[in-house]
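All protein chains but one are shown at their positions in the complex.
Letters A, B and C name the chains as they come in the text, with residue numbers starting at 1 for each one.
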Amino acid sequence: MAGNTFGNLFKVTTFGESHGEALGGIIDGCPPGIELDFEAIQREMERRKPGQSSIVTQRKENDEVHFLSGIFEGKTTGTPIGFVIPNTNQKSDDYSHIKDSFRPSHADYVYEKKYGIRDYRGGGRSSARETASRVVAGAIAKQMIPEIKINAFTSSVGEIFIDKPYQALDFSKIESNAVRCPDEASAQRMEEYIKQIRKEGDTVGGTVTCVIQNVPIGLGEPVFDKLHAELGKAMLSINAVKGFEYGSGFCGAKMKGSEHNDLHNTDGTTKSNLSGGIQGGISNGMDIYFRVAFKPVATIMQKQESLDVHGNLVEMQGKGRHDPCVVPRAVPIVEAMAALVIADYFLLDKK
Amino acid sequence: MAGNTFGNLFKVTTFGESHGEALGGIIDGCPPGIELDFEAIQREMERRKPGQSSIVTQRKENDEVHFLSGIFEGKTTGTPIGFVIPNTNQKSDDYSHIKDSFRPSHADYVYEKKYGIRDYRGGGRSSARETASRVVAGAIAKQMIPEIKINAFTSSVGEIFIDKPYQALDFSKIESNAVRCPDEASAQRMEEYIKQIRKEGDTVGGTVTCVIQNVPIGLGEPVFDKLHAELGKAMLSINAVKGFEYGSGFCGAKMKGSEHNDLHNTDGTTKSNLSGGIQGGISNGMDIYFRVAFKPVATIMQKQESLDVHGNLVEMQGKGRHDPCVVPRAVPIVEAMAALVIADYFLLDKK
Amino acid sequence: MAGNTFGNLFKVTTFGESHGEALGGIIDGCPPGIELDFEAIQREMERRKPGQSSIVTQRKENDEVHFLSGIFEGKTTGTPIGFVIPNTNQKSDDYSHIKDSFRPSHADYVYEKKYGIRDYRGGGRSSARETASRVVAGAIAKQMIPEIKINAFTSSVGEIFIDKPYQALDFSKIESNAVRCPDEASAQRMEEYIKQIRKEGDTVGGTVTCVIQNVPIGLGEPVFDKLHAELGKAMLSINAVKGFEYGSGFCGAKMKGSEHNDLHNTDGTTKSNLSGGIQGGISNGMDIYFRVAFKPVATIMQKQESLDVHGNLVEMQGKGRHDPCVVPRAVPIVEAMAALVIADYFLLDKK
Partner (left out) sequence: MAGNTFGNLFKVTTFGESHGEALGGIIDGCPPGIELDFEAIQREMERRKPGQSSIVTQRKENDEVHFLSGIFEGKTTGTPIGFVIPNTNQKSDDYSHIKDSFRPSHADYVYEKKYGIRDYRGGGRSSARETASRVVAGAIAKQMIPEIKINAFTSSVGEIFIDKPYQALDFSKIESNAVRCPDEASAQRMEEYIKQIRKEGDTVGGTVTCVIQNVPIGLGEPVFDKLHAELGKAMLSINAVKGFEYGSGFCGAKMKGSEHNDLHNTDGTTKSNLSGGIQGGISNGMDIYFRVAFKPVATIMQKQESLDVHGNLVEMQGKGRHDPCVVPRAVPIVEAMAALVIADYFLLDKK
C-alpha cells in the first residue's frame, strides 16, 4: 500500500524524485496488440511540462520518455511497460536553501517527521514533477480506449469563471490559448490576471473541469469502488487538489429531489444529467463530468517565514522557478488520471 | 475488485440487499485485545437507522448487530470479525411496483444493464441500507483509535448553512437535535425547512462537515494513496454523495498563495490551517476537516415519470417510505468511513 | 493482508472459529445469472464433514449453509454472496483441558505469542473447520465453470501408494469407498491401514492428487502470478499441507532435458505432459495435475507431553474426537481450492 501504484487491472506504479537521476514507472496490465502512437504520448508530455508560455514557470524541463520493455515492433505485448524520463535539467545547488528548512504549505515538514530523511532538492518525491509519469501512463490508457473522449479544461482561475455550461463550449479550442480555456473571453481575462499575479510574485488557484464522453453503460462497481469514488480518489491524488465534485456536485446539495431527478427518455438516456453520467456508482451512458479544485501553489516569490530544522522561524523567499498558476498545466494530468480510471474499469467490466 | 471491500490493513467487506434475509460483513485486520463496547456499537446503529424522529423516514428498521466470530470473552482476537444484521422488517410486496420499472436517478436502470438481473426489492444492493454494515465496522474502528476524535455534523440543508467556522461550534450539541446540527439557530431553521419539504412530498440535499482531531503526524502515503484521496474515496462511496472538499476546498481555488500558505509556529504547528491538517497527502498534526455534499434522495412522494422495462414511460409515485432529508442520518456514516480510513493508515503508518 | 481473503476477481473472505457461533464467508465477484444448484453445494459440504464413515472422526458436524445475499430467485445477481454455517454441535467443556496448554504441533503456541489472546476451544480459528467455508465457495466456483472437470482423490496413505498413473484411473469410483481412492485394491489396503492406526490411537499422513481437465489455453499470468504458483499457494494454505508438486514435480528434478521436454503434436497438444498442463505459468490446454502432501494430524489419542502456559511440561492425551487420517476429507477441500484458483483466472484471462 505504500502508495505508488494506481489501478487494479490497468496498473501504473511510479518512481522518481524531482532532482534524482530519472523519473519513471511501470504500466502493468496493458492489453497486447495496441499499436502505440509515440508522438501522441510525447505531445501529452509537452502539454504538462513547464515553460510552455509566458504565463507559466520558466524552468525548462526536457521530458523525453524512454520505453524499456513491453513493446515489440511498435505494439504492446501484454507484458509490463517500463519507462524512464531522465531529469536532465536539475541543478541541485538551486535548492541548498531549503535543505534545512520547511517551507510553508509544502510537504517538507511532514516528510521529515514521517521518514526522518528526505531528498530536499526541489521537493523530492513530493514534487509535482512526479505527474510526468502519470501523463505517460494516461496517454497509453487513452490509446487503449480510443472511442472514449476525455476533455479537460481550465474552468476558473481565481474568481474568474467560465459562465457557460460545458455543452456550450468548443473543446477543440482548449489548446488555442495558454490557459487551456475553451471560452475565449474568459481565457483572455484569465491570462491577464495570471500575468498580474506573476508580477506580484504570487500564485493563484483555479479549477479544472473534465468531460468524459461515449462511455459505455455499466462501468463502475457498486458500494466502495463506485466509478465516481475512484475518479475522486484519482483527482485528489494530484498535487494541490483540494476538492472534487461530479454532476450537480455541491450545487446539488442545495436542490430538491423534484428538481434534481433525471427523468428517462424511452431509449434509456435521461432528459437532464445532474447525475453526471453515473448512477449508483455505475456509468449510465450519459456524459460524465466533474470539477477539480486546485489551491494556489505554495512557492511564491515573496518573502515568507519558514521553520528551520532547529525550530527557528526564518525569512525565506522563493527562488528561480515561479509558476503563478498551475491550473493550465494540470489539465493534461486530470485527463491522464481520468483515462487511467476508465481504462481500469474497462478491463474489469467490459470483459 | 468487485468493490465490496474497503481498506488495506483494516479491511471491511460487506454483503446484503435491502430486502434479503440479512446484511452483514467481515472486518479483517482488527488488532487483538480490544475490549469492545457493544453498547457504543449499537448506539451508532441507532444514529443511522431510519425512523428516529418526525423529520426522517418513518420506516422502522430494527438494526441489531449479531457478532459471529473474532471476539472471545468480549475482546477482539485478531481473527476476522463476522457479523450479520437481520432484515426483520422488509415487506416485499411494498416494492412490486418497481419490479418492472426503472425509477429516475436510482440505480435500477444501470443494474439491469450491467448485471441482467437485479433484486429490485427496495433497491437491493444499491439501497443505502448497506451502510448499516459500514457503521458497525466504523464503530469498531473508532474503538481501535480512541485517542482520535471524529465529529461529523450537518452543516447545511438546502440553502440553509451554518455561518460559523467549526471552531466556533460545540460538538457536544450535535446530538441535541434531530438534524444533528450543533448550531441551534441553524438547526431550528433546518428542521422547519425539512418539515415543509416533507409536506411537499419532496426531498432536499445538504452537506456534512467532519472534523478529525488529535491525529498523529505522518498518516498517509504520498502520491496515489494520499490521506485526503482515501478520505475522498471513502466519502464518495456513500450513497447520494456528489462532492468532497477538505481544508480550503473549492474556496481555496479562488485564493492567492500569499493568503493560502499556512505559516509555521516554532513547534511545527501552523498559524492557519487552510491545508486541512494534511500536506503532501500526509497528516501534519493539525485538525483534519472536510465537507461532503449529498444530493436530495431520488425517492419523492410526487408523481414522476419512470421508464418501464418495455421502454414505455409510466407515471409513478413513491410509496410508503419517505426520507425528506437524508443528511442527518448520513452523519454517523461519514464518521464511520472516516474512522475506517484513519484506522487503516494507523495500522500502516504507526508500526 | 490479514490473510482471510483468497482470490483477486473471484474473491472469498472467510470468518469463524471452530466453537464460535458460526463460520461463514463472503464471495465477491461471482458473475450474475448463474442458476445455483444448492444440492450440489450441500453435497460438497457432506463430503468434507467429519463422521462420514467408520474410518474418520466421529464428531458429528451438521454443516448446513445458509445463504444471506447475492442470490435472487435462485440465481446469482453479481452482488456479494454472504453465507453462514452455524456451529450447532460445539461443546466448549470438551476443550477446557487445552485452555492452559499448548498442544504439540498445533497452532496454540504461536497464536498465543502472536495475538496474546486466543479462542482455545477446538483450535479456534486454526481449526480445519474453517475449510467448510472454502468448500461452499469452491462449490459455487465449480458451477461458474461447469465445462472444467476437477477431480481429486487420495493417492497415498502412509506408505501405501496408488501405483498407476492417473490416466489409468476411473474417477467415477472416487466416491465409491471411504478413502476416496479410485483404485480399489489400494483403497482396501488404505482402509485397513487407517483402521489399524485408529486402534493405535495414532494418525497418519498421505497425499491427494488433483487433475483439472478441459482448461482453455491461456489461464495464468507470467512472472509472479503463474497459474501453478497460485495453485501451490492455494493448496499450501490448507491445514496440514507440507508440500506441493505439479507435473513431473520432484521427480522432474532428477531428469534430463532430453527426457523431460514435451514434444508438440501438430495441433499444439503435446506428446507427453511432464509440464503438467502449464508452461511458463500459463495453461497450455493439456491436463493440469498436481499432488499435495498432508502430514498426520497432530491430535492423537496417546499420551504426549504438552507445554502449559506456565512453562511446565505436562502429560496430555487427546480427547473425544479422533481423525486417524484426514486425507479423504481433504479431497473436496483440494477440489474447492482448485476451483477457486481456476475461476479467478477465468475471470481475469477469459475476458
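Methods note: a contact is a pair of C-beta atoms (placed from the backbone, for glycine too) under 8 Å apart; a residue touches a chain by one contact, two chains touch by 3 or more.
Keep in mind the model is a prediction, meaning the values are calculated, not measured.
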Sole residue of C:Gln52, C:Ser105, C:Gln188 or C:Gln213 that reaches the chain not shown, by the stated touch rule: C:Ser105
Residue touching the undisplayed chain, where the options are A:Thr13, A:Thr131, A:Thr154 or A:Gln304: A:Thr13
Candidate in contact with the missing chain, chosen from C:Arg43, C:Lys99, C:Lys113 or C:Lys319: C:Lys113
Positions on chain A contacted by the hidden chain, ascending: 1-5, 8-9, 11, 13-17, 20-26, 28-29, 32-33, 67-70, 72, 75, 77-82, 84, 114-119, 124-125
Residues in chain C touching the chain absent from view: 1-6, 8-9, 14, 102, 104-107, 109-111, 113-114, 125-126, 130, 156, 158-159, 197, 200, 202-207, 217-218, 221-226, 228-230, 232-234, 236-237, 239, 242-250, 252-268, 270, 274-276, 279-284, 293-300, 302, 304-307, 311-313, 348-349
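Operating definition for what follows: only the chains that are shown with their structure count from here on.
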Most central chain, judged by mean C-alpha position against the global CA mean: B
Most heavily contacting chain pair (counted by C-beta pairs in contact): A-B
Rounded Å distance between chain B and chain C, as computed from the means of their C-alpha atoms: 39
Computed distance of Cα centres, chain C from chain A, in Å: 47
Centre-of-Cα separation between chain B and chain A, whole angstrom: 27
Overlap residues in chain A, where contacts from two or more other chains coincide: 9, 222, 348
